[in-house]
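I'd like to ask you about the structure that follows.
Of the protein chains in this complex, one is absent; all others appear in place.
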Amino acid sequence: MIKTAVLGATGYAGIELVRLLSNHPEAELELLGSKSYAGQKISEVYQSFEHILEKECSEVDLNKAAKCDVAFTALPHGASKSVIPSLLERGLKVIDLSGDYRYDSAEVYERWYGEKHSSPELLEESVYGLCELYRDKVKQARLIGNPGCYTTCSILGAYPLLKSGIGNAENVIVDAKSGVTGAGRGLGLAYHFCECTENTKAYKIATHRHTSEIEQELSHAAGKDVMISFTPHLIPQKRGILSTIYINLNKPSTTEEITQIYKDFYKDEFFVRVKDAGNLPETKHVAGSNFVDIGVCVDERLQRAVVVSAIDNIVKGAAGQAVQNMNIMFGLDEKTGLKNAGFYL
Amino acid sequence: MIKTAVLGATGYAGIELVRLLSNHPEAELELLGSKSYAGQKISEVYQSFEHILEKECSEVDLNKAAKCDVAFTALPHGASKSVIPSLLERGLKVIDLSGDYRYDSAEVYERWYGEKHSSPELLEESVYGLCELYRDKVKQARLIGNPGCYTTCSILGAYPLLKSGIGNAENVIVDAKSGVTGAGRGLGLAYHFCECTENTKAYKIATHRHTSEIEQELSHAAGKDVMISFTPHLIPQKRGILSTIYINLNKPSTTEEITQIYKDFYKDEFFVRVKDAGNLPETKHVAGSNFVDIGVCVDERLQRAVVVSAIDNIVKGAAGQAVQNMNIMFGLDEKTGLKNAGFYL
Amino acid sequence: MIKTAVLGATGYAGIELVRLLSNHPEAELELLGSKSYAGQKISEVYQSFEHILEKECSEVDLNKAAKCDVAFTALPHGASKSVIPSLLERGLKVIDLSGDYRYDSAEVYERWYGEKHSSPELLEESVYGLCELYRDKVKQARLIGNPGCYTTCSILGAYPLLKSGIGNAENVIVDAKSGVTGAGRGLGLAYHFCECTENTKAYKIATHRHTSEIEQELSHAAGKDVMISFTPHLIPQKRGILSTIYINLNKPSTTEEITQIYKDFYKDEFFVRVKDAGNLPETKHVAGSNFVDIGVCVDERLQRAVVVSAIDNIVKGAAGQAVQNMNIMFGLDEKTGLKNAGFYL
Partner (left out) sequence: MIKTAVLGATGYAGIELVRLLSNHPEAELELLGSKSYAGQKISEVYQSFEHILEKECSEVDLNKAAKCDVAFTALPHGASKSVIPSLLERGLKVIDLSGDYRYDSAEVYERWYGEKHSSPELLEESVYGLCELYRDKVKQARLIGNPGCYTTCSILGAYPLLKSGIGNAENVIVDAKSGVTGAGRGLGLAYHFCECTENTKAYKIATHRHTSEIEQELSHAAGKDVMISFTPHLIPQKRGILSTIYINLNKPSTTEEITQIYKDFYKDEFFVRVKDAGNLPETKHVAGSNFVDIGVCVDERLQRAVVVSAIDNIVKGAAGQAVQNMNIMFGLDEKTGLKNAGFYL
């Protein structure tokens, strides 16, 4: 059994980790770290866990954590930085859900996050935990920068087409729609039920930090620098991201041909489901599961592909992918504890 | 492995059965019966199942069904009747999700359903599958009348207090609120998104068929005939029933005392969670799980208990309870395949 | 033109007042008081008002208010108390949306609110602004205690039956469901979109302050002390309250007979719509309007009436009723500015 610690267990990504790990046949939850709820049972904070997991939350205690094999850090930005080096020193593997260890270059991080990176030496070692692209590196890793939600959805949606050379790296546009769990459990007027329901809006156009993460990976795909328009939207649902991605084509192609490129690229991936031509993803198909659904439509008038990808933002976009990374790091079948069908309804 | 057939697999109760059984370590899905979608894969009808369960739906073929150990019948009213006797003859156990086999007396059935019962002889044999009350009979049963959603929630909420003799059997009122999955997947103007969202209404006051089922069981609890007011409401959410139950008290009592009666009554029940005094159930605590949450508040001014109970209507109120019945009938641990925490978010 | 001040203009009741008054042909908005947003235009705080009303919000300035004919006070509890006597001294009429001036007796107030009433002498003068019951007193009033949302819905639903003597004053139960605007614009985890959507819960059972207000008025109706069970619930929609009211009958009656009692009682009321037997209210029928819809169903087995009443909690339950009171106080047609059909969709 893998002994796990979840630091930041009572936020939305944290509790989803707890949900998945409490069902995982090869993992056990040793430590639930929560500053706000230390001393309370997790089943009091999220009463869905009553009779299932009645463990007490505690302050993040590094000596207690030292008994674990792996720590998931789902801490507020900044809190992660001080804790992660200590965890690594104590011999744990760390899967970090913040943005701190997702970058090839500290400079890009600093430009988009507007502050100095606190441990650039770890950045060199850390592996970007997008399993479908970096599985081999994840196997060896001690520190994972677990990808963001918008980024997982958008990168997996655009990657094969740019990689193939048929997608043009100019004019790539990603228009993404996210459910409200993506904003976390913190209070804010924008997340008040009455302000959120029956409302859709765009936000942080051209400035959202995930832009840089998507560009980093799509540049790897295209073999040259890619810059994209990325527009996040908030939609009135809890879970789910849908990315609609526009990519011009370098040579005339059909929906069927581009679909085939995706089917080939992902043919061995359990968690990626490429839709047949004529069929498109919907967020309810992935809700509660670790799947990424992708559909393609070519507008032959314009020779432009429209790729639609969908994930559950707190599963494949956060907690599920983190567990998938753990499975890979510990030599388990990648699907362990993640093989359910989601809930649709 | 238990070989299972789900007849009516593409309705909402049916697909929830498929979701639970596809995750069940001791069951396998042999037959997915669906009149409307015969010939299509279940993963085409509910795309959440792609890569998980790609089995084809078929017409209900009794010879194919004969290879199974148990059939779940989630068929439209009437369709069940013609199929169930044949299944029993072929040696299957049957767990029926319709109202047909839930009654002690054909007469009560006929009064509330307005038609002749087609197989009153089976009614004598069938067991009412409310596991927490009839576990011993379920163990021996060949045919289960799986309880309705409103009824499971309301009976388990009211039973201990009436059984104790402290709850007065007169003036019992059950005011229940249900999510829209309870109405099934059939089309109807009342279930159009735009007519349903931002709307709450009561319906079928004093005439809903579940009234009779609740009365039957509460009469057993009280040891005399109980008649109740039962008012169902439709609320704008997918899953969840909340029953608010008003029962006058025969002797002065406190919230703590009545809570203790419930804690004692359900002390060995994994799927019933009695809240401490001062805490009340919410439907999100049970969503996606087989739990029943119950909370009690005594209004000492009036010497009246208000009991609040919550379930997920398509899990504990349909598919989950059906699986729980199967587990009991086949000698498995009752919790097998049902031990998850729900999804809260 | 009536010069109006709205104090507390940026809360949900306040902004609904602004919406109604900005459309009112005989009123003008002189002063928008808002502590939190003083110095900002109302059209910046609620951008729906851009091009319609671009007035600046200001601190509550009593000298500025002195130019007005009437003030609507939608202030946090306590803030009202200090301001209202000063407004009256300056010659304004005051319509207060807090609970402070709704009671016949300071003692009842103090028991349910847990604090001393600050101006019991005003309580003697103030009129309970439930227009359909106290229209004549409202005409003469200087100070209105504008009724609460749950109370308006529940009192108007129960009053005729208790008044008629056919409804029994024992065992009256009011089970009420409210949309989230009822909780106001303040932040709280319970009102976070992700905690609220897909969730229903009961709260403050047997202790909600509106209980006392309902009891006061139903006691007037019955001609003797009435005590009720009142259970508020939070449901996942913005607007709307549905009260389901259970009243035992003193003599055998039918749905048609009891419906007729309601039709007679409200025959001259524009804002009350009594449904024909067999038809029941839904919150979408009243959303955005000042109507109260009432439907009755008698359970003849039990000789118990179930009355269902529905309002928009921030219109007839707050701002709309306040405008209706203003219309009456200033000798206008009561319907002025309130004669629209709501929005259904």
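Labels A, B and C are assigned to the chains in the order they are written; within every chain, residues are numbered from 1.
As a working rule, a residue touches a chain if its C-beta (ideal position, glycine included) is under 8 Å from a C-beta of that chain, and two chains touch if they have at least 3 such contacts.
Values in this document were obtained by computation on a predicted structure and should not be read as measured data.
The residue touching the chain not shown here, chosen from B:24, B:117, B:220 or B:238, is B:238. The residue from A:1, A:189 or A:205 that touches the chain not shown here is A:205. When the omitted chain is restored, the residue from B:197, B:219, B:279 or B:303 that touches it is B:197.
The hidden chain makes contact, of the residues A:238, A:273 or A:316, with A:238. Residues 171, 173, 175, 177, 179, 194-195, 197-203, 205-206, 227, 229, 231, 233, 235-240, 242, 244, 246, 248, 280-284, 287, 297-302, 304, 306, 308, 345 of chain A touch the missing chain (whole complex, contact as defined above). Residues of chain B in touch with the missing chain: 12, 180-181, 185, 187-189, 191-194, 196-198, 236-238. Within the complete assembly, residues 12, 15-16, 19, 22-23, 46-53, 181, 198, 238-239, 270-271, 273, 282, 284-289, 291, 293, 314, 339-345 of chain C touch the chain that is not shown.
Here is the rule we use: only the chains that are shown with their structure count from here on.
Each chain gets a centre from the mean of its Cα atoms; for chain A and chain C, those two points are 46 Å apart. Measuring from the averaged C-alpha position of chain B to that of chain C gives a distance of 38 Å. Residue positions of chain B touching 2 or more other chains: 198, 238-239, 282, 284, 287, 345.
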